[in-house]
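Complex shown without one protein chain; remaining protein chains in place.
And now, subunit A:
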Amino acid sequence: MSQRIRIATTSLAGCFGCHMSFLDIDERLIELSEKIEFDRTPLTDIKTLGHCDIGLIEGGMGNTENYELLREFREKCDILVSMGACAINGGIPAMRNSFTLKECLETAYVEGVGVTDPQIPGDPEIPLLLNKIHPLHEVVKIDYFLPGCPPPAEMFWTFLDQLLNGQPIEFTYSQIHYD
C-alpha cells in the first residue's frame, strides 16, 4: 500500500487565480487524486494544517494573519512552493508599496465614494495590514518558484508530475511567463 503525497495550499494576498489555474489541469485532477491527498486548502474543509509533503502558496504577504500562516506552512511542509507573481514579487497588490498604508486606508475607508460613517476599521478581529506587501521568500525559505499571473495549468502539471516522479524540474519555453 503506497502512501499518498499530502498537499496543502493557501491564498495569502492572492486572488485565487493560481488555484483556478491549478484546477485548469482539468480531468488530470482525477489521475492526480490517486497519487495525492489534500490537507488544509481552500478546496477542503480542513481548518488546521497537518504535516505535509508539499505546500503551495499563492499571494504575497500583506497582513499579520498572512505572516502567521506563512510561518506555519514553512514549519509543516517539507517542500514549500511560491506560486504566481504575487508570491514571487508581491505582484499587482505590491503596487500599493508606492503609497503609504495610511494613504491606502484613507482612500478606501475615509474618502471612498459612497462611504458613510468614514473610519478606518480597527476591530482586533481584523488582521492588521503590513506597511508593504512582501514576497514570501523574504520571510521563509522557498524551495520552488512557479512564475506567472497565473502560472499556466501546464506548469502545475509539469511541476507535480516531475516532482512526484523524482525527476529534475524542467519547464518548456511556453510554460515560463511572468504575466
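We take it that a contact is a pair of C-beta atoms (placed from the backbone, for glycine too) under 8 Å apart; a residue touches a chain by one contact, two chains touch by 3 or more; residues count from 1.
Heads up, the rule we're going with is that contacts and distances are computed from a predicted model.
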item: Record-based protein name (UniProt) of the chain missing from this complex, from "NADH-quinone oxidoreductase subunit G", "Light-independent protochlorophyllide reductase subunit N", "Pyruvate dehydrogenase E1 component subunit beta" or "Protocatechuate 3,4-dioxygenase subunit alpha"; value: "NADH-quinone oxidoreductase subunit G"
item: Contacting the left-out chain in the complete assembly, out of A:29, A:92, A:110 or A:126; value: A:92
item: Selected from A:51, A:71, A:102 or A:177 as touching the chain missing from the view; value: A:177
item: Contact footprint on subunit A, counting only the chain that is left out; value: 82, 85, 88-92, 94-95, 97-98, 132, 134-135, 137-138, 142, 145-147, 149, 171, 173-174, 176-179
